[in-house]
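Here's the structure we're looking at; comments come further down.
Only a single protein chain was left out; the remaining protein chains are all shown in position.
Chain IDs A, B and C follow the sequence of writing; residue 1 opens each chain.
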Amino acid sequence: MAQSSDPRVLDQPWRIWATIAVSSIMLVGILLGVVIIPVVQGRSDGIDAFTAICRALGILPGSPARQQVSDRTPPSPVSQVVWTSGVLQILADAKPERGQAKAQEVCVACHGDKGVSMGPQFPHLAGQSGAAIYKQLNDYRSGSRAHPQMTDVAKALDEPTLADIAAYYAAQPTRSPNP
Amino acid sequence: MRNVDRLCLAHFWVAFAAFLIACFLGAWQMWVRSPLGANIGTPGQYFMSVTAHGVSMAYVLTTFFIMGFGYFVAVTSLNRPLPGKGWAWAAFWIGIVGVVMTVIPIVMGKASVLFTFYPPLTASPWFYIGLVLVVAGSWIWCVLMLVAMRDWKRENPGQPVPLAMFATVANAMLWLWTTVGVAAELVFQVIPASLGLVQTIDAGLARTLFSWTLHAIVYFWLIPAYIAFYTMVPRAAGGRLYSDTMGRLTFILFLIYSLPVGMHHLLMDPQHANGWKFIQTLLTAFVAVPTLLTIFTITASLEIAGRLRGGRGVFGWIGALPWDRPMVLATGLAFVMLGFGGFGGLINMGYGMNAMVHNTAWITAHFHLIFGGSVVIMYFAIAYEIWPRLTGREYASPAPLRLQLWLWFLGMMVMTLPWHWLGLEGQWRRVANFNYADPIIAGWGPWVIVSLVGGMVLLVSALLFVRNLAVLHRSTLPVHQPRPLYALAVHPPHRVPASLNGFGLWNVLVLVLMVLAYGYPIAQFVIDPSPSAMVHRMH
Amino acid sequence: MVLGSLNVPVQNGLQKAYERGASAVNSTIPPSAADLPPESIDNVDEAALAEVMRVTPLGAGIVAGTAVALLVAGFLAMYLLVFLPRGTVG
Partner (left out) sequence: MTDRPVEAHERRILGTELLWAFGVGVLIAATLSLIVFTALSRDINPPSNVERIDPKTLHLSGEFAEHNLGTTVGPDGRVTARFIATQFMFVPRCVAVPQGRPVTLRFAAPDVLHGLLITGTNVNTMVVPGFVAQVHTEFTRTGDLLMPCHEYCGLGHSEMWATVQVVPDSQFKPGPDGRVSCAQR
């Protein structure tokens, strides 16, 4: 240790030792974690060194030690509706009054003015969740769901109108289950 | 000078009030999740209680205690008035407003997202804004600590900063570094989402930013206990500190190594690759070094004290130690709990082995033993030690103090040891009520009841603690001549290298380590943003 | 001595050290934090300390050493006997 008491000179060994210690730990960490372990693990399942290192860094998906599972199942979705912020915005901007006007022409015949249906074969819509009504109408429109009348009805309406009708019926008071 | 006492007392009483409430909530939770309280309380109440228990213990008890203790250390160890005392009171009131703003939505059930947030779940914006205020208040405290040290160093050029203050400033530095993570997460992601400005949130990035804070914050809580170990325990035991240099080095190592290891809380997360996780395991191994150094240095200091009091032979000094003194007793109990808790931590950091215990009762046992156990018992010991100085009143007798410390130790051990076993059995966390009919879960019932008993003992101890402090305010025993508080080292430092008297070099090293540990893991969310999740509002 | 049993030897030692006209001992106003006796004095006798320091870290080394060794042994045991038998993870 330098004898002079000037702190800067005293500091020299501390700076050197601290930098050496931290950089050597970093080096060991990178060497082991990102190079040695992945490459050696990769060999056990036939993964080349470059891919294994990329997986250990997170550039490629998968574990450095195991081949990635490949899945070629063709998609066959039950519904095309995707709840994105855009769709939620459409539902939020829906106008029940415009929905009521449109419903008079299209829906009232079977589902009733206030959403209380005429017969058992037509579901009640009063107080049903707006998002649920919107989804079913979209499924009819996209063909994910087929129905002799509803498919044509839905196809004739555009997106915002679906939301308006859904908002209107959602706003109707649900009738008491045992009147 | 004396009005710093009022500032410290205000902070301590807010801290211990939050602590007592949280102890009641904790005990209630233990009861509700046990077979004895199987159909009591709803999940909504349970998670409201867990949120309040977490926020009170992790944000209110800790932040206010540390700020109060910091002001006390700044005044007593530097022997000069606190600079910017007006700011200190401002910081206190900002913190109080923040706490109130946080607690109201919790109690209204609009913030049951627990104290670790879990976006895409979002709570009421007031919950988050309140926490930001508490952190803002603590930032003011950090600046005051730095200013106090800088002024002292200007008045005493070339002199080594007293160890207690050096450690407090190291803690303030660490806190400034670590709050960057949670502040970024709250300001840029969670608060806009809870305000409805955005409908989607990147959950992977949010977790990574919160992990930046999640580990160094536990060292922010832990350092005051270590300040007591290094600067109060040797004096209380009647000895000297074995090595002042090691004390400084320990707090520097805490600063350097506690910050880049936050991501070991994400060892089981899919969005980070093995390479980064191994670096986390390696760095976490090095964050154990300062604790292991402390165990040796403080045990050596206690050995000095024990031998000075006549302890003979290799272990004679242990019996000769003044275990009747609360500070010495608390240190012994804290080291035992630190041993068990540290063992839990060793398992947690075991790279692949974390899969055995992640999010099980083992983890709950780990942080209750280390934070709830050894750190909080030292908070008690610090409070008992400095209360006479703050209130000018002396204890009639240390017996109730010792009883309270023993109850806390026994309660904590009885509560947490069964959790280790339950954790290995797979008991998972944050469960409002267990289905004890399930054969696997049925076997856990008896152990949960044992830990419930521990929880009740802890509640009794917490009540006794608050009673011990309150009684002192009305005690009639004036303090004649308060004993000196801080310990002397065997070789008090005369010349200390600049790097052991300031944080310039160490901040550079922290920056380098943070870039290594968090560089790519955060950058990956910017380079190739992950598909974002829809915000799920709980308010 | 109503001052409680708190490290009485230290109290007496201090009393003697400050009889030389320290601030009024029994002033009713509790002394503020600034008037604390200077930290640099405690009643540890230097000769006794030198004697003690000849052997000191041995006991601490053994106690702390066994504790840490136990921790690491426990880690190795848990790793080999509890973790590995539960199957690989990767």
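By our rule, a contact is a pair of C-beta atoms (placed from the backbone, for glycine too) under 8 Å apart; a residue touches a chain by one contact, two chains touch by 3 or more.
All figures in this text were calculated on a predicted structure; none of them were measured in a lab.
Chemist: Specify the shown partners of the omitted chain in the complete complex.
Modeler: So, taking every chain into account, the missing one touches A, B, C.
Chemist: Given that one chain is not shown, which residue among B:274, B:331, B:416 or B:451 touches it?
Modeler: That would be B:274, which touches the missing chain.
Chemist: Just name the one of B:20, B:292 or B:417 that touches the chain not displayed here.
Modeler: B:292
Chemist: Of B:355, B:403, B:417 or B:477, which sits in contact with the chain we cannot see?
Modeler: Considering the complete complex, B:355 is the one touching the chain left out.
Chemist: Of the residues B:82, B:165, B:472 or B:490, which one touches the chain left out of the display?
Modeler: Considering all chains, including the one not shown, the answer is B:490.
Chemist: Considering the entire assembly, which residues of chain B contact the chain that has been omitted?
Modeler: 43-44, 46-47, 112-114, 118-121, 202-204, 207, 242-243, 245-246, 266-274, 277-278, 281-282, 285-286, 288-289, 292-293, 296-297, 300, 346, 350-356, 358-360, 425-426, 428-434, 438, 440-441, 490-491, 524, 528, 530-534, 536, 538
Chemist: Tell me where the left-out chain touches chain C, residue by residue.
Modeler: 46, 50, 53, 57, 61, 64-65, 68-69, 72, 75-76, 79, 83-90
Chemist: Residues of chain A in contact with the chain that isn't shown?
Modeler: 32, 36-37, 40-41, 44-45, 58-66, 69, 71-80, 82-84
One rule holds for everything that comes next: only the chains that are shown with their structure count from here on.
Chemist: Counting contact pairs per chain pair, which pair wins?
Modeler: Chains joined by the most C-beta contact pairs: B-C.
Chemist: Provide the C-alpha centroid distance between chain A and chain C, rounded to the nearest whole angstrom.
Modeler: 56
Chemist: Can you give the whole-Å distance between the Cα centres of chain B and chain C?
Modeler: It comes to 21 Å between the two C-alpha centres.
Chemist: Just give me the whole-number Å value for how far the CA centre of chain A lies from that of chain B.
Modeler: 36
Chemist: Tell me, which residues of chain A touch at least two other chains?
Modeler: 63
Chemist: Which residues does chain B have that touch at least 2 chains other than itself?
Modeler: none
Chemist: Considering the complex alone, what residue numbers of chain C touch chain A?
Modeler: Going through chain C, the ones touching chain A are 90.
Chemist: Per the contact definition, I'd like the list of chain A residues that touch chain C in the complex.
Modeler: For chain A paired with chain C, touching residues are 41, 63, 65-66.
Chemist: Which residues of chain B touch chain C in their complex?
Modeler: 1-2, 4-5, 72, 75-77, 79-81, 162, 235-236, 238-240, 242, 292, 295-296, 299-300, 302-304, 306-308, 314-315, 317-318, 322, 324-325, 339, 342-343, 346-347, 350, 352-353, 355-356, 389, 391-398, 424, 477-486, 488, 490, 492
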